[in-house]
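Taking it in order: structure first as structure tokens, then the write-up.
Removed from the display is one protein chain of the complex; every other protein chain stays in position.
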Amino acid sequence: MNAIMGHMRGTVRRGPDGADVPPALVLAGISKTFGDFAALSDVDFDLRPGEIHALLGENGAGKSTLMNIVAGIYTPDSGRVAIKGQPVAIRGPSDAQQLGVGMVHQHYKLVKPFTALENILLAHPGGSFRAARSRLEALTKDALDRIGFDVDLNRTVETLSISEQQRVEILKVLVAGATIVILDEPTAVLTDDEAVRLFKAIRSLAMEGHSIVLVTHKLSEALNYADRITVMRGGKVVRTVLPTEVTEAELTELIVGSAISERSHRAGKAGKPVLKLRAVERSDSRGGKLRNLTFDVRAGEIYGIAGVGGNGQNALVEVITGLSRVDAGNMWLDAHGDVTNQPSDRMRRSGIACIPSDRHSDAIAGELRIADNYAISGVIEGRYGSVARVDRRGIAADTQDAIRRFEVMGVRGPYQKAGLLSGGNAQKLVIAREFSGKPSLIIAHSPSRGLDVRASAAVHEHLRAARDRGAGVILISEDLDEVLVLADRIGVMNRGTIVAEFEAPADRQMIGRAMVGHG
Amino acid sequence: MDFVVNWLANVPGFAVPFALAALGLIICEKAGVLNLGAEGYMLVGAMAGAGVMLSLDVHPLAALAVSALAAGLLSLLFALLVIALRVNQVISGLVIVFFAQGLTALIATSQGWTNRAFSGLQDLNFGVLSSLPGVGRIVFQQDLMVYLTIVIFAVVVHVLRATHVGMRLRAVGENPEAADAAGVPVGWYRTGAVVVGCMLIGLAGGYLSVAVSKIWVDGMSGGRGWIAIALVIFARWQPWPALAGAVLFGCIEALIPRMAAIGLQLPQYFVLMLPYVVTLAVMVWTSLSANRRSGQPAALGQPFVREERR
Partner (left out) sequence: MAETTISTAAARRSFFGRFNLEVRGHMPMGQQMLVVAAGIMLGLLISAMLLVVSGVKPSGLVNEFVVAIFTSRRNVAAVLSYAAPLTVVGLAAALAFKARFWNIGLEGQVILGAIGATLVANHDFGPPALRLVIMALAAMAAGILWIGLPLFLKIKLQVNEIISTLLMNYIAFNLLLHLLYGPWKDPQSAFPNSKLFDDVERLMPIGWQNLNLALPIAVLLVLMAAWLLGMSRYGFLLNFVHANARMARALGIRIVGLTLLFALASGALAGFGGFIISTGIESRLTQSFFVGYGFSGILIAFLARNNPFAVAFFAILVAVLMVAGQSLQVFYQIPFAMVQLIQAIIVICVAASEFFIHYRLRMVE
């Protein structure tokens, strides 16, 4: 205990008037495990008043878990927390709020049918309903002006854009009187312009004396906008540095550990088109609309589709895999001719494989065995035994083989539940299954989302291998870096259609402009 | 004319159980708890009310209060299952119905309450008003609960729409993670909603025995709890439309005995099917109408676990 308090005191700074200014937040020796998985082990962290402190690391490094502990979402197994020099116990979100901690989560915690103001009101009861309402409205408007935000408080959240919803979240935190503001991957869903505006607002908050934690996996954000950077890897703090004293390369190595450099783009030998879409229209708003969508994917190429999420990517996946019908237009598959509006089992049999973006809800049945999850597509296509009897022995043998070939780790046997696999290994299992039918067209939607660098490199390698084997690959990703490193050709998707196409190597700026353009 | 007055004068009495049960269900479901146990709470309420009337010399309103309390007590078991232990809400609701069926039959039989008539809640008399032709019988010759039901509706509507408690309750049913992050104790709000909602459902059941039939018979709620569930879907989880639906079903139920009275010779048991057939029809109509999902609390039926991780 003494050691811990000593550590806390060690970070006390002298204020301008000579008085002690305690750090806004100190975390000492924080550990947290989920089941057998150690998410955090013995983490120390400190946040100074009025600074923007970037918490940088790969997905799964423990950044969000650490900040969720500060926000009262998780309780640590051990460790101490001090706010403004006072040791505190945060037992829940309301404790955190009382202590002046506010967190904007990566997934917004907003009640959709409520208005923006009602969402703010929800977190700040007190006094009569009407009085609280008007008091908060005034407070919120004041905050809006101070940081230059613009949100209609009386619209329901479900009608607001993503960036407006984020502003509501930030307002909620500010109205609560938070002095410590935690932003978890705030730019993940924003366009570049929106991100710049956000950072401007964040800086003005810091100038007002707020202390800000910026949780991010983007190097450039940390380097450009933070006062200090703490790097985390594997549930531990690696180092805290100043952005002025490190290079991007050094920072990368801190994040990744032994540096893994992915082979950058290597052109495949493109053949004739395996898939042609012509003037495809879909007006069903579920999953986004498609309008006049036309493009080709050739054998032996990776066709990258870049774009901000929600511009019709989900609809595109559903149309190509036969899960939803088109209103107009046509779709041709090489060797199968016109396949417009064919059912999904027929599309699969025609050689289409899909790696969906949300693997846990769309690609893995966690309660079922690894072997069943591997073999299901084969069983659907009529392999593995007959209608009367599924060939379980054949399935087990093939699964063993696939586990080995695709290096699915953490498997004790093919009869283990698939839900026990980690994200990266679950994705490898999905890829193993989807590749098992020797597909001629693979559609991969954000295939490395949520994976660490090693796992995403492996996923990318598998996609390249499929291309080199002669398959056509469609890579849909919101991560422009992923598209740039993998794709042979890039189409930019904006509001339901391809607005521009680029041959690799493509210019990042031009793609970015096409992504957010209105032309 | 007489037929119409007789018929309409009976409507409120038949409508009240549907109305109160639907309102209780709305409270539970607005908080995100799918409550399929309505039939069970109605039975418990009905039996408790009848038991009090038969064994104690108290005012019928006291018996109704006991109905509500008894159902509230049983709902604690349900709350324990679905909120604390996160058991599947469908199974929990069903098993509560089975439990209540067994429990009420057991207690009523062993206490000798079954099939014994008693004098229950009587109609009020407003003097001149009550003797107005037509209107007097329909509007001013009802029991106290008929009028109280409207008051209860007004109170619940106000609480849900324009108070902190109501807003937090709705937030818990729409997005418990958001409510939790905003510092709302999700579990307690859900428990409160379940208990209060089930007390209203128990009151509905108590009304059946204490005010309508003035007797206890095993299984006497006769599917009204299930019809109330359908009513809530029909009303898109809004109280006033639910009240309107309850009046509609009150009209149908009040019509059944009238039809025999005026000598309309329809096969008795086919007439008795009517409420269930109409309920099915209403469900079909509801699902055919546009945006059928609107109004359903987004987290309905989903247990809340904060430390879920994947």
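A and B are the chain letters, set down in written order, and residue numbers restart from 1 in every chain.
What we mean here is this: contacts are C-beta pairs under 8 Å (C-beta built on N, C-alpha and C of every residue); 3 or more make two chains touch, one makes a residue touch a chain.
Owing to the predicted nature of the structure, the values given are computational and were not obtained by experimental measurement.
Student: Per the definition of touch given earlier, which of B:I83, B:M199 or B:A299 contacts the omitted chain?
Tutor: Once the missing chain is taken into account, the touching residue is B:I83.
Student: Can you tell me which of A:T75, A:T252, A:T294 or A:Q400 touches the chain that was removed from the display?
Tutor: Residue touching the absent chain, from the options given: A:T75.
Student: Which of A:R91, A:R146 or A:K438 sits in contact with the chain that's absent?
Tutor: In the full complex, the listed residue that touches the missing chain is A:R91.
Student: For the chain that's not shown, point to the residue among B:N6, B:Q101 or B:Q238 touching it.
Tutor: B:Q101
Student: Of the residues in subunit A, which ones touch the absent chain?
Tutor: For subunit A, the residues touching the absent chain are 34-36, 72, 74-75, 77-78, 91-95, 321-323, 343-348, 354, 356, 361-368, 372, 376-377, 379-380, 385-390, 417, 419-420.
Student: Extract the touching residues of subunit B with respect to the undisplayed chain.
Tutor: Listed in rising order, the touching residues are 36, 77, 80-81, 83-88, 90-92, 94-95, 98-99, 101-106, 109-110, 180, 183, 185-188, 191, 218, 222-223, 226-227, 229-230, 233, 267-270, 272-273, 276-277, 279-280, 283-284, 287-288, 292, 304-309.
To be clear about the criterion, only the chains that are shown with their structure count from here on.
Student: Per the centroid of Cα atoms for each chain, what is the distance between subunit A and subunit B, given in Å?
Tutor: Between these chains, centre-to-centre, one finds 45 Å.
Student: Which subunit A residues qualify as touching subunit B in the complex?
Tutor: 34, 71, 73-74, 92-94, 97, 103, 105, 108-114, 118-119, 121-123, 125, 129-130, 132, 172, 360
Student: In the complex, go through subunit B and note every residue touching subunit A.
Tutor: Interface residues on the subunit B side: 162-164, 167-168, 170-171, 174-175, 177-184, 298, 306-307, 309-310.
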